[in-house]
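Of the protein chains in this complex, one is absent; all others appear in place.
Right after this comes chain A.
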Amino acid sequence: MKPIVIIGAGQAGLALAAKLRALGCETPIKLIGAEPAPPYQRPPLSKKYMFGELDRERLYLRPETFYAENAIELITGTCVAAIEAAEKIVVLDDGTRIAASQIALCTGADPIRLPAAIGGDLAGVYTMRNLADADAMADEFRPGARVLIVGGGYIGLEAAAVAAAKGLQVTLVEMAPRILARVACAETATWFKALHQSHGVDIREGIGLSELTGKGGRVARARLSDGSDIEADFVVVGIGVRPGVALAEAAGLAIENGIRTDAFGAASAPGIWAAGDCASFPFQGCRIRLESVPNAIDQAEAVAAAMLGQGAPYVAKPWFWSDQFDVKLQIAGLNTGHDRVIVRQGDKLGTVSHWYFAGTRLLAVDAMNDPRAYMTAKRWIEAGQSPEPASLADPAIPLKSVPLAAPQTELAEAP
């Protein structure tokens, strides 16, 4: 029997394999990962793992025995060189050819690196994506060391928080006029900027990196876009990721901000599927791609069912989280297209939530140390309900008493 081949052994690849078995699939499964480690969790890499609070083994999503017990052939440290889409053949980098019954692409995303021309290939310059990245930079996190963080998105801010908490001197530069510019409202950005500044992080907005220079091949200084120079013992680059589409593109599959799939996760050639950070899929009349663990799991499980002919259209329920200092940020929904933000103070000191609306429709919430706001918003968003904004903004009105706006009908046809 030809195997199902899953390319990419991250959170999505593992979830897909496990779900196939849970659904009773008896086809051989090959799960192929480029990294040497078995499937592991990435989120703690920039959080607990960096603090040394979580052993390497506890990052692993399943014990080694799981794979044999479930007849999942886990092939680690192996890159796929090509896919021959029409024949469904997977070619490994050692030339091995595997004829597959079906193929799932769970190839994730790759961090954008600084060009070598501006010093991106100097020693001491890191990205934060893989276990190998985290292990490579672990020794750099020494009290007193000077770190430059390039990029004020969530990865950069999490790295800054760990570094500051460990007693490093932290400078963070963000080229855009403010941090979190692509992902959050100005209110949330201002809130996190103040948090970081209160812990001594030097945040410089509207300032890009011009060039890194080194001594003996190792980074030592950074020239910033305002002409200033700073010294740095090491640099963490968090300027976003690109979906892992190279294999799919070379195989002639349709690409549209990721591997283009339909609502079931099918790519543009029969018997080939995609899930997780690498896949773009229909969502509320648009096409989106999500970079998150919950999406990787849910979408991969939906694809597993679809591969067995039991599929249903995947309905994403986006949510995200981040830990920085003593703050837990929880995000429900997607804020794209919002036209206003309602600020609601939480019940406890230092808790607040920012609610994104398009007109009267609730799109998303950023909840800072306010799980009740997050959970309430998540339910409302998933049910297509919206709280009445003026009541929401009044902290004297308990969240559970905030009235819901009349259900919105999509633009009604003219009578």
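Everything that follows uses one rule, which is that a contact is a pair of C-beta atoms (placed from the backbone, for glycine too) under 8 Å apart; a residue touches a chain by one contact, two chains touch by 3 or more; residues count from 1.
The working rule: contacts and distances are computed from a predicted model.
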| item | value |
| --- | --- |
| Absent chain [UniProt protein name; select from "NitT/TauT family transport system ATP-binding protein", "Molybdopterin synthase catalytic subunit", "Amino acid/amide ABC transporter membrane protein 2, HAAT family" or "2Fe-2S ferredoxin"] | "2Fe-2S ferredoxin" |
| Chain not shown: contacting residue from A:I297, A:A316, A:L334 or A:A405 | A:I297 |
| Touch with the omitted chain, as defined above, among A:K2, A:R58 or A:R113 | A:R58 |
| Candidate in contact with the missing chain, chosen from A:R146, A:H199, A:R242 or A:K328 | A:K328 |
| Hidden partner chain, touching residue among A:Y126, A:W191, A:W319 or A:Y356 | A:W319 |
| Contacts of chain A with the absent chain, listed as residue ranges | 18, 22, 41, 43-44, 47-48, 58, 61-63, 66, 70, 293-294, 297, 319, 321, 323, 328, 330, 348, 369, 371-372, 375-376, 379 |
